[in-house]
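Some notes on the structure that comes next.
Only a single protein chain was left out; the remaining protein chains are all shown in position.
Up next, chain A:
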Amino acid sequence: MENEKNILEVRNLQVNFKTYAGDVKAIRDVSFDLRKGETLAIVGESGSGKSVTTRTIMGLNASNADIASGTIKYKGDDLLKKSEKEMEAIRGQDIAEIFQDPMTSLDPTMKIGRQIAEPLMVHKGMKKEKALAQALEMMKLVGITDAENRINDYPHQFSGGMRQRIVIAIALVNYPEILIADEPTTALDVTIQAQILNLMKELQDKISTSIIFITHDLGVVAGMADRVAVMYAGKIVEYGTVDEIFYNPKHPYTWGLLSSMPTMDTGGDELPSIPGTPPDLLDPPKGDAFAARNAYALKIDTEKEPPFFKVSDTHYAATWLMHPDAPEVTPPAQIVERQKKYADMQSKLVQTQRTTGPVEEEEEQQ
């Protein structure tokens, strides 16, 4: 499945954490691709393995992490086979990361100009003055007002939103091929969230980077991502384009996630939620890990793990409900509504395609 358009190919990744209680199977056979210039959102609740996945890509896992199997191919080379020295050269140069909490991710005792300039000095061997000049440009690019005067300020002199802009500047200063954004807006208040997301989209166009966007907030995904992978208990359970996931979800877990997202027309007093808690990854259940919380679970779900079933060329879901022999089930009302909208959209699209010839969607599906 070598593909020129893929900048990153993760295959059959398995990561365990050795603890006193035993091995925590944090990532259980995860595969995905990241295409050039796209934004891939990885969605899932806490503990589903989103952050471990990105940390493994960066080679920054805790010392008790054990990569049991898999490959992470970046430009054809397996990152998992690289030495620490080689990974240092890649980090901050080819692959950069934005962290969740801007309040703690900047060094409190270093001037921010120097912090932004550091990747340039490390990777490009720039002298401090030159690196600082470029850092200043970057500060302007991420929208820090009065950058000339603020370059010598310390992190505590900035607000949370401004600090996240600085973190973004640090990540993008070397124009990385891949930007990993690990819940970059979770710690910010809602008004700032939108600003930061807009900034990221804007910069993505400017420096043409690919983004892996980690989040538990589906609301954020809709505006940001091109494709979405839904993770549950260390596995990807469904992936597809953002429209396919939002309007034609197939996995009951995705149904649950979408239903528990409040919308303008969510009525009633109760906010829908997925009952139960994620399984203990020290001893993952046999079969589908989501079965215990799944109102639509079949008998086979507790016995055998579902493979990926194809929904479309770009859309796959790992649920036995997709098996030809599975009984027909009706998803929650909200999902049915979404699917109806999607069907409408698709038929409109087909009509326009007939009249105006192939559009972009065609190219996606190759």
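We adopt the following convention: a residue touches a chain if its C-beta (ideal position, glycine included) is under 8 Å from a C-beta of that chain, and two chains touch if they have at least 3 such contacts; residues count from 1.
Here is the rule we go by: contacts and distances are computed from a predicted model.
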{"item": "Chain left out of the displayed complex - its UniProt protein name, from \"Heme exporter protein D\", \"Oligopeptide ABC transporter permease\", \"histidine kinase\" or \"Hydrogenase expression/formation protein HypE\"", "value": "\"Oligopeptide ABC transporter permease\""}
{"item": "Selected from A:Asp33, A:Glu97 or A:Glu238 as touching the chain missing from the view", "value": "A:Glu97"}
{"item": "Residue, one of A:Val52, A:Leu106 or A:Met162, that touches the chain absent here", "value": "A:Leu106"}
{"item": "For chain A, residues in touch with the removed chain", "value": "58, 60, 84-85, 88-93, 96-97, 99, 101, 104-110, 118-119, 122-123, 154, 156, 167, 170-171"}
